[in-house]
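Rather than the whole complex, this shows some of its chains in their spots.
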């Protein structure tokens, strides 16, 4: 039954990394809640850094500031 | 008031099919809960098959396996 | 694969009505996109009317106004 | 058209505060994107502090630690 939604910034997450996240989350739900593998859905959404704000700023700008430090 | 979110894998769903989903869901909410058409929002999100996992595997890989059988 | 999320206001939706929504949406996805029944998840979330705003007002207040008309 | 979902921890947010959030967000979308009031939906979801984790810890525990400092 579990549905897990993972939102991350669009930072070039590789296919292999996505597979690791899917496998890891599905195994975790099996280990902790004994949820059947075949019933666990994992959906990864990649969000543009202009579209994700933290502390009132766009991630794009936060990273520009960080790269100047 | 209803907001309906439909997540499907990115498989070339046509404009016409999206219209059928929107119409069908809106009619269903009218029939079952008497919700006004003009208040029902339907949002369809198409997810890459690398980004949707089931049973610990990416849909892309599940489909490759299925096509070999 | 489809995951359908239906958000409605908490208005005493009955168990039977929920079953009709689940059945109807699952059938619609089979009819339009040929999605397998056993892979379609439907999640219904009931939201308090104080927590759902439209036009800048809480639904609770909108309904009070409507009942006075 | 806009749908805004606000997730906050269940901390006794009052009805009045919810109204302010709904009004404020709806006005913001009118001011910035000229979105019509009557089309803007705002949904507030209150999450138990056991169910919201940050930095690998439950909010309930984070707050206990903070109250000891």
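Each chain carries a letter (A, B, C and D) given by its place in the written order, and its residues are counted from 1.
Here, contacts are C-beta pairs under 8 Å (C-beta built on N, C-alpha and C of every residue); 3 or more make two chains touch, one makes a residue touch a chain.
Quick caveat: nothing in here was measured; it's all calculated off a predicted structure.
Trainee: Quick one: how many copies does the complete complex have, if 4 are shown in place?
Mentor: 6
Here is the rule we go by: only the chains that are shown with their structure count from here on.
Trainee: Report the inter-centroid distance (CA atoms only) between subunit B and subunit C in whole Å.
Mentor: Taking the average C-alpha coordinate of subunit B and of subunit C, the gap between them is 15 Å.
Trainee: As a quick test, compute the distance in whole Å between the mean CA positions of subunit A and subunit D.
Mentor: 21
Trainee: Please report how many Å separate the Cα centroid of subunit A from that of subunit C, as a whole number.
Mentor: 27
Trainee: Counting only residues that touch at least 2 other chains, which ones in subunit B make the list?
Mentor: If we look for residues of subunit B contacting two or more partner chains, we find 1, 3, 7, 52, 54.
Trainee: Assign the assembly's chain-to-chain touch graph to one of these shapes: line, ring, star, complete, other.
Mentor: Other.
Trainee: Using the touch definition from the top, list the residues of subunit D that touch subunit C in their complex.
Mentor: 15, 18-19, 21-23, 25-27, 37-38, 40-46
Trainee: What does subunit A use to touch subunit C in their complex?
Mentor: 1, 3, 41, 43
Trainee: Name, in rising order, each residue of subunit C that touches subunit B in their complex.
Mentor: Residues 1-9, 13, 17, 20-21, 24-25, 28-29, 31-33, 35, 39, 52, 54, 59 of subunit C touch subunit B in their complex.
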